[in-house]
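A single protein chain has been omitted from the complex, and every remaining protein chain is retained in its original position.
We just call them A and B in the order they show up, numbering each chain from 1.
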Amino acid sequence: MINLPYIAVTILLLIGFYGLIFRDNIIKTVISVGILASAANLFLVSTGYRAEGITPIFTSVPEDMVMVFAVPQALVITAIVIGLAMTTLMLALVIRIYKEYGTLDTKEIRRLRG
Amino acid sequence: MKEMSTIVKSITSLMYIPILVFGMYIIIHGHILPGGGFQGGVIVATGVALVFIAYGTNKANQWFSSKAMFSLMSLAAVLYFIVKNIGGKRLSEFLLETEIFGPAPVGINPGFIDSGGVLGPLNILVGILVFAAVSYAIIVLSQMEAE
Partner (left out) sequence: MRKKVGAVILILFFSFMLFGASEARDFGEPEYIDLDEHLIENAQEDTGANNVVTAVLYDYRSFDTLGEATVLFAAIASVMVVLRRMA
């Protein structure tokens, strides 16, 4: 089994896009966007791995070990917090949609009223 | 949301202080142990969510107000901008020379807190910013009633 993290990224992409295309509930759309963001973060972290490496911190580590790369981990910290802000704004919009239309089905909401 | 039973309320009043102390420990030791501003800020915001679940929204609104959280977040963002841009190079050289936050010994060593230059105040400011932002989102989103 070569390149197992990259195959896991493709499986997560498949699950995210399936929930985005084939399901009608709005809450499932919000969850699928979160799964797609997790797939991107996993791919970004797994590009900076060296064989048998330890965390890049100098406090009380065993001697003569190679360290993993440090730049992709800093970029992923920023990307996770941006995903949190995106989920918050989407949930606020879902609250306003529910108060206006009374239902959470996207086939009913497609016909604009009022 | 309605409030929960007496057991949950008494355990929450005991557990809120250790969660706050643990979050501040991860924020302050950002340049020695894995952690930093973003991770510790989210941990402290978890304690606010616990108080809102256990005590109900009517009573917990008297302890945390949404306008105070928004003002705190704006203040932390402006202070971070000022500390980074105006005092970026000069402040770090000043802190490294006069040994308030001095240099660290090279190589593998047990960590010392008084090291890191301007990284110490920046960690605390980012921690306050993330805590205020996530707490504001939790307070506002939990006041919606299903009519």
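Definition applied: contacts are C-beta pairs under 8 Å (C-beta built on N, C-alpha and C of every residue); 3 or more make two chains touch, one makes a residue touch a chain.
Here the structure is a predicted model, which means the values were calculated and not measured.
Colleague: With the missing chain put back, one of B:Gly23, B:Gly47 or B:Gly116 would touch it. Which one?
Modeller: B:Gly116
Colleague: Applying the definition given at the start, please give the residues of chain B touching the unseen chain.
Modeller: Where chain B meets the chain not shown: residues 30-34, 36, 66, 70, 73-74, 77, 80-81, 84, 88, 96, 101-104, 106-107, 109, 111, 115-119, 122-123, 126, 129-130, 133, 136-137, 140-141, 143-144.
Colleague: Of the residues in chain A, which ones touch the absent chain?
Modeller: Spelled out for chain A, the touching residues are 2-7, 9-10, 13-14, 17-18, 21-22, 46-51, 56-59, 67, 69-71, 73-75, 77-78, 81-82, 85-86, 88-89, 92-93, 95-96.
Throughout what follows, only the chains that are shown with their structure count from here on.
Colleague: Calculate how many whole Å lie between the centre of chain A and the centre of chain B, each centre taken as the average of the chain's C-alpha atoms.
Modeller: A distance of 23 Å separates the two centres.
Colleague: Hey, which residues of chain A end up touching chain B in the complex?
Modeller: Interface residues on the chain A side: 55, 57-61, 63, 77, 80-81, 84-85, 88, 91-92, 95, 99.
Colleague: So in the complex, which bits of chain B are touching chain A?
Modeller: Within the complex, chain B touches chain A at residues 32-34, 36, 38-39, 107-111, 130, 133-134, 137, 140-141, 144, 147.
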